[in-house]
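Only one protein chain is missing from this complex, and each of the others stays in its spot.
The block that comes next holds chain A.
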Amino acid sequence: MSRKGISDKVAVIGMGCTRFAEHWDKSVDDLLVDAAYEAFADAGIEPADIEAAWLGTMISGYAGITLSGPLKTQFIPVTRVENMCATGSEAFRNACYAVASGAYDIVLAIGVEKLKDSGFSGLNSPKPPNDGTAPNFSAPASFSFLAPAYFEKYGLSAEQGREVLSRIAWKNHYNGSLNPKAQYRNEVPMEKISNSPMVAAPLGIMDCSGVADGAAAAIIVRTEDAHKYRKDPMYVKALSIAAGPGDGRLRQDFDFTSIKENVVSSQAAYREAGIKDPRKEISMAEVHDCFTPTELVIYEDLGFSERGQGWKDVLNGVFELGGELPVNPDGGLKSFGHPIGASGLRMLYEMYLQFQGRAGKRQLDNPKIGLTHNLGGTPMQCVSFVSIVGKELS
């Protein structure tokens, strides 16, 4: 696969992010306005400076007018994008490409989702009319397939497996406890995670990311213009998305311990950004920890851990805040919840804060290269997104 990419051609000069929470008192419009205006202020621009916008949302609106209405933008193009859980990242990717093409000088990428208005537990997405023969299992169920398959393949007992998964959740809750914008800001004892009520066995409720409302936004310009706005922009090194053929449902060689979309998207991003050894070269990562076994598999798919060794790296603290490669320093989906359209941009927001030294109690020591990752869909059929962003130009 050959592609040129847009490494170092565009930069982020302003970002905004609402707190992720059960926003009973805020509408989709409110969340969009709050995130966008925080980004405008951060970039030091006026709303009227934006030349085009990309809105990511899965179920909280449709068409560009979902954004242009509340923001009262004046007839600029607004594109609504959707790519399941990679929706926010996809909005960002399209906005970056538009700037890199030279079509626009300054654009807005924004993602929003309001999940708590549905009245249902967990995530529910509308389906097109169909024959109704596919089993109607839940999102945690589709990811929980990973756990028994991984334990079986690498010879982990149920107890060992449980400890590994709990430690992932524990780590993300600890990180989230240091983050004022997280939905959940408490540390959670490992034992409580291990003994939480079953949602999709072997996953308990504490293996699942929360359900939240939220919005996040980014202002993007070409790299050569970035310093007109700020001295410390974030540079985009690689953007990659892989949509899978869904063969996990069809082929026996898909063994539920690796998701090829993750492998393909990360390898493409590493090539684009010139990364040879991700574990050494990447300072921090925000990955799609929708459920604890997802994060475990991601470590191996993204090359942070050798195959079959991810669980040992977890137990050795490799991905903790003080570890070799901190993963989900902001608390991840686990602490933030997962308002679909907003999550990808929320991850980039953490990278941005960390590069600028604005991450407060969870600030890492001078991170240079960051990675964000989303997985939209199920392990059997998904889209996987990987970005590489940096503090400096290469």
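The definition used in the following text is that a residue touches a chain if its C-beta (ideal position, glycine included) is under 8 Å from a C-beta of that chain, and two chains touch if they have at least 3 such contacts; residues count from 1.
Basically, contacts and distances are computed from a predicted model.
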| What does the UniProt entry say the missing chain is called, choosing from "3-hydroxy-3-methylglutaryl CoA synthase", "Cbb3-type cytochrome c oxidase subunit", "Na(+)-translocating NADH-quinone reductase subunit D" or "Ferredoxin-type protein NapG"? | "3-hydroxy-3-methylglutaryl CoA synthase"
| message | Please identify which residue in A:A48, A:A63, A:A201 or A:L393 touches the non-displayed chain. | response | A:A201
| Which of these touches the unseen chain: A:S121, A:N195 or A:N316? | A:S121
| request: Just name the one of A:G102, A:P129, A:P180 or A:G322 that touches the chain not displayed here. | output: A:P129
| query | What is the set of chain A residues that contact the non-displayed chain in the whole complex? | reply | 119-122, 124, 127, 129-133, 135-138, 140-142, 144-146, 148-149, 152, 197-201, 203, 245-247, 249-252, 254-256, 380
